[in-house]
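Got a structure for you, questions after.
The complex appears here without one of its protein chains, the remainder shown in place.
To keep things simple, chains are lettered A and B as they appear, and every chain counts its residues starting from 1.
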Amino acid sequence: MAALHDAHAAHGHDSALHHQFEDIEQQNESYVVGMWAFLVTEVMFFGALFLAYTLYRWAYQTDFFYAAAELDRTLGAVNTTILLISSFTMVLAVHFAQLKNKKAVLINLALTVGAAVAFLGVKSVEYKAKFAHHLYPGPNFEWHGEGNPNVIQLFYSLYFVMTGLHAIHIIIGIIAIGCLAYLHFREAPSVKDDFVPTEMVGLYWHFVDLVWIFLFPLYYLIPSLSRGGH
Amino acid sequence: MSASLSPNGQAHHEEPNYLNVTHTLKSWLLTGDHKRIAILYLISISVFFFLGSTAAGLVRLELTSPTGWLMENDTYNKAFTAHGVIMIFFFLIPSIPAVFGNFLLPIMIGARDLAFPRLNLLSWYLYMIGGTLALIGILGGGVDTGWTFYTPYSSLYSNSQVTITILGAFIAGFSSIATGINFIVTIHKMRAPGMTWFRLPLFVWAHYATSLIIILGTPVIAITLLLVIAERVFRLGVFSPELGGDPVLFQHLFWFYSHPAVYIMILPAMGVISEIMAAFCRKRVFGYSFVAFSSLAIAGLSFFVWGHHMFVTSQSMYQGFFFSLVSFLVAVPSAVKVFNWTATIYKGRVYLDTPMIYALGFIGLFTIGGLTGLYLATLGTDVHLTASYFVVAHFHYVMVGGAILGFLGALHFWWPKMFGRMYPQGWGKFNAMLVFAGFNITFLPQFVLGFNGMPRRYHYYYLYPEFQVYHILSTAGASILAVSFLIPAVYLTWSLIKGPRASANPWGAHGLEWEVASPPITTNFVTTPIVRDEVYAYDEVDEYEQVQGTEEIVHPTRTEDKH
Partner (left out) sequence: MSSNHSDHHILPMRVYAMTLIGLFVLMGATLLAAEVHIGPDGTSLYNNLVAMLIAITKATLVVLFFMHGKYSTNLTKIFIILGFAWVSLMTLILADYGTRRFEPVPGWDREIESALPRDFHRLEEHRPKSEFEVNVRARP
């Protein structure tokens, strides 16, 4: 490792610069491109789920309409609002990181984490209601309304997989933002001298928001087939 | 010369190289050095290769008798699944990118390391965690679904250790995503001054194409496997026909990744072959830009052909037409590569060293593997040949004859660079020919078997006893192949201790990796190199021959043995 540090010392005028890069600009663009390459994999990851959703929605339009009627549109809209606001506070955190305003960065990161926790809170209320009504797939699934109960169960399979994976991404986001806030609090050179780590966490967080932008209309706002209701 | 290095690595023999700069176990397990991570990968994939080969040996032994003599039905299912899962997910996919890509890519483009060293280390740990989980599943109970994990068998019926094995494959997927992201960013952003895109070695182009496939395809299999786990564990039913789901959707999503994954396995091997052909023909690769772009073309087309695995499922026949057509199109960039390698030999000064023998073997075997693929891409013949030993022979010609010969060729080509030691040339050449012979004896009979109707994954064929002679031939070849995999293990290990020291450029090849010391120092280069010429700028008269003052083909390593 000695040689490694020598090379670092030879090149590093900047403490945020890693040894393998020539200058901070190269490092920053590498980070951003790397993050986007990762987000490409995330897009494909959720893309396969959206594809499965599209297929079954197209095949079973009426049943999906009945099933979606059980979802709480208000809570969905509240969650959308929360996530949009959290995206805004996140981008402000990046903005203040560029301006090197530590206090404003910390406040905005805290607001973002708060919004994320609120989102999960609303989500857990929704999940709890579904479990109380036996609307989770498996042998205990119960459906007494209109429509084919098997297909309704398929709808809830997709619902739990997609919103569940989204919720896992939110939890990972909370951890990432928490770590970032800690580094800002400690004034670590990696985030103090360089806003790009903050920007990268921001990119991830906006991606989580992006997924929800599609999940919301696809699950909560399924339209009926006719003016009369279905 | 392809690059000018002011004080290049050779001048600093006293300086510690990446192998002996530190000695503690911790310095290896927590390393950020791409070369050390490559060595870690080399050791671990060798272990998985050994395990996968053992399973293959069991399968071959069982098939020597038409009524089966070694295993019960279930055990046989578990044996071929173990072979498939280990070989595909834990050997072939990481093999060349994670070992040679990791080791060489930064050196070839003149960088000190990959863009994200810690991500690189994480990828090895993910690979090890995934591999361990899969092994727990395979050895502790076994999996009987086949490596394809088709639903609804894998999700509703199989009573074997499917969940933990799939979880292993899922985690290993993230390891390959990490490698892919790292390579893409490194190739885009870390090239040395003057290293333009069209001065890049073809090995780098191949790895760029591979990385694109990895980041675009792997997430799809990850989510698909996750859904199968969810079906088994939580009884969710996305692929369950009982709920109106479609099991064929699983096959669509599975092959959306797994067909491109075939190119994840073969493209890096093609990159290796391009390097070896240039080095041992002492000639620029014929049609450099065509070979480079054919890699990208294969990567692009690979995403439009997955349906040819599903011609006999309920897939729409109209889509069958489409996939059949595009599958034929893949033959075009593949043929571009084969013809260009062949044209490289023309008027080149061919040195039949060990790596070159592997490369020539690759070209022949890959051509057979590729052309038999066209039989399977044809809608009509596929109905007859699907799920038969013809398919098995076809993809082993591509995977073993292509990817593993490429791997062995790369191992023999860059071994002196990685460890600074030469292996015995006689043994190397002998073994390269033994692999070729053993391979053909193993898999050529399987074409005949498959064409005559031997289905894959069956171990009783007593209705057709005439198949036995081909199966015995195949098993005999497999034993030769097994020996030919053990021989390099012995002489390469021997060379680590007793092998003569290798110079920085034992083959007289061009490229930045041959201008740094063998083995390289931790930061690869003393100063960042400035590239002034393309990588395959071999002179009209071989520099090495100039030095020797003779036109006689002298083995380049002979002079180095004195060290």
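By definition in this document, a residue touches a chain if its C-beta (ideal position, glycine included) is under 8 Å from a C-beta of that chain, and two chains touch if they have at least 3 such contacts.
Note that the coordinates shown come from a computational prediction; the quantities given were computed from them, not determined experimentally.
Considering B:Ala115, B:Met195 or B:Leu216, the position touching the chain not shown turns out to be B:Leu216 (whole complex). When the omitted chain is restored, the residue from B:Gln315, B:Thr342 or B:Asn452 that touches it is B:Gln315. Mapped onto subunit B, the interface with the missing chain covers residues 66-67, 188, 216, 220, 241-242, 244, 246, 248-249, 252-253, 256, 303-304, 307, 314-319, 322, 462-463, 465. Looking at subunit A, the residues touching the absent chain are 14, 16, 24-25, 28-29, 32-33, 36-37, 39-40, 43-44, 47-48, 50-51, 54-55, 58-59, 61, 65, 73, 77, 80-81, 84-85, 87-88, 90-92, 95, 98-100, 193-196, 199, 202-203, 206-207, 209-210, 213-214, 216-218, 221-228.
Note that in this section only the chains that are shown with their structure count from here on.
On the side of subunit B, the complex with subunit A involves touching residues 15-16, 21-22, 27, 32-33, 106, 111-117, 119, 177, 180-182, 184-185, 188-190, 215-220, 222-224, 227, 230, 234-238, 240, 242-246, 249, 253, 256, 521-523, 528. Only residues 1-4, 7, 18-22, 26, 29-30, 33-34, 37-38, 40-42, 44-49, 51-52, 55-56, 59-60, 137-139, 148, 150-151, 153-154, 157-158, 160-161 of subunit A touch subunit B when the two sit together in their complex.
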